[in-house]
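With one protein chain removed, the remaining protein chains of the complex are shown where they sit.
Entry: chain A
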Amino acid sequence: MEDVKPQLLKVTIDGIEVEVEPGTTILQAARKIGPEVAPPAMCYYQPLKGSGGKCRACLVRVAAGSAKDPRPMPKLVASCLTAVQDGMIVENTTNPQVVDARNGIVEFLLLNHPLDCPVCDQAGECDLQNFAFDHGKVTTRYEEDRRTFEKHDLGPYIQLHMTRCILCYRCVFTADQITNKRVHGVLGRGDAAEIGTYIEKAIDNDFSGNVIDVCPVGALTDKTYRFKSRVWFSKPVDAHRDCPTCSGNVTLWYRGEEVIRVTARKNEWNEVTEFICNTCRFETKKTSDWTIEGPTKISRSSVISANKYRADTIKPSFGQRLAAAEYKQIHDERDTSQLQIEQLAPERFAKVLPSALEPEP
């Protein structure tokens, strides 16, 4: 018997056509095109079954349902859960309604987020930070107190910062699907909902450390790495070892000669496909334990690769472009002639940042 190849479906996302297999979601189809088109995903995690649909960051507009029924869908749909149809036309960043909704989602997610990025271990590899950078505003319209929670101890390995949590449920799915027993879950309702173990106890399981990797924000972080370094000061290196419980394929994070952190390898969508065990993650932090494969490829624009090897993967610097576009000379009414300081002219500024005034590629 020959395998019958399934008929490929044609989908158009932001004017780019792509052919995918039946059952593919809009988000997966968009990811096939590339990161410029892929909607952001805060809760969807491809390796975890049942994830998605909660954060609403990936909302897109379906301008035509399918070739057979080209009516648009009445509401914005969650692209991570909506399966594509043949002839479907999807508008992602090309639709102002979608962009507006996405801006709203960032605002909602940041409403009660403590914005303690300067002391957060996740900063630099945080999905929410990236999302806010793309869609957020610099000001807030929220002026009440942000919500707080009682602190819970989850044991020697995992640090919980409930205030940073965006309730994506990824750690719940991970514990359900990777570990043999889930001891934590979502307690409470509405904006009082929190991650916890109800009766305070340590999350103790061989694979429990994976909740740290799947967490899109700094709510669950590595206690053994706590305040040790910033992500962008450390250097990721792929390595493996012969591990009896897991694949042993990891990323080691070096600072100087010292391994300060071990994580699972993440793909270009920040998703772990090979989960690792706690022994590899927390207990094995000597270079001699590992066989080094080489520097980790950081394929998405990231501060992790900034000023290091692979600098070519960095997008034209957003900061520089912003500075160039919004540069205004400080208007100073005071008489500074007696100080004999030369005013910084825009041309001078361009000299400091040569790329600043260049047209965007």
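FYI, contacts are C-beta pairs under 8 Å (C-beta built on N, C-alpha and C of every residue); 3 or more make two chains touch, one makes a residue touch a chain; residues count from 1.
Quick note on the criterion: contacts and distances are computed from a predicted model.
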* From the list "Tripartite tricarboxylate transporter permease", "Methoxymalonate biosynthesis protein", "Sarcosine oxidase subunit gamma" or "NADH-quinone oxidoreductase subunit F", give the UniProt name belonging to the chain omitted from this structure. => "NADH-quinone oxidoreductase subunit F"
* To do: Specify the residue from the set A:62, A:120 or A:166 that touches the hidden chain.
  => A:166
* **Per the touch definition above, residue among A:105, A:212 or A:246 touching the missing chain** => A:105
* To do: Write down which of A:186, A:202 or A:303 is the residue touching the left-out chain.
  => A:186
* Structure fact -> Out of A:10, A:32 or A:54, only one touches the absent chain, namely A:54
* **chain A residues that touch the omitted chain in the full complex** => 42, 52-57, 59, 75-76, 78, 81, 100-101, 104-105, 107-109, 111-112, 141-142, 144, 166-167, 169, 185-186, 188-193
